[in-house]
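In this view, the complex is presented without one of its protein chains, the others remaining in place.
And then chain A:
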């Protein structure tokens, strides 16, 4: 069924993804990279559906963020290969039934870390008010009817909420530096994100192909 080179051997373990799914992703990778071995930021421009997305920039950015690629260094990569592509896609794995407590916890932390990196654009480990404002502005970008101030006040309101959850009551002189990853985890305690942040592959057998 598949033509062309087989996908390169994986250096890390992806127990939950079947080889069929990897083949699909590889085909998609080849499509995006136009048959090259690596993808650059520009290659994501060829996805018309992605254009709709207000946080398109952040999503594409996430693919090249070295923190997400589990690389030692920091900053942005210029190009990624198929293995990196799979690494990023693995953040969106759906939950498995047979996961134990520890695995589930790690799973959840990974997804939240991915999200945290999206907000923390200067890579300093904190989401500051300015960074949060940037995200809200992006979410509302392209709408000419909304004023800049509205985006600001949304961001400010949200940060205050976050501060009250993380630090509790603050004194009048206290300044809230920014949301660290621990605070971020605290905010999401008890809320089920694992089922919202995944992309589920259709079971190939259920599609009645007469091959």
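The rule is simple: a contact is a pair of C-beta atoms (placed from the backbone, for glycine too) under 8 Å apart; a residue touches a chain by one contact, two chains touch by 3 or more; residues count from 1.
What we mean here is this: contacts and distances are computed from a predicted model.
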item: Protein name (UniProt record) of the chain left out of view, among "Anaphase-promoting complex subunit 4 WD40 domain-containing protein", "GPAT3 acyltransferase", "Dolichyl-phosphate-mannose--protein mannosyltransferase" or "Elongator complex protein 4"; value: "GPAT3 acyltransferase"
item: Residue among A:140, A:166 or A:185 that touches the chain left out of view; value: A:140
item: Residue ranges of chain A at the interface with the undisplayed chain; value: 1, 21, 24-25, 28, 31-32, 44, 46-56, 59, 89, 92, 115, 118-119, 135-136, 139-143, 145-146, 150, 153-154, 157-158, 161-162, 187-188, 191, 193, 196-202, 204, 207-211
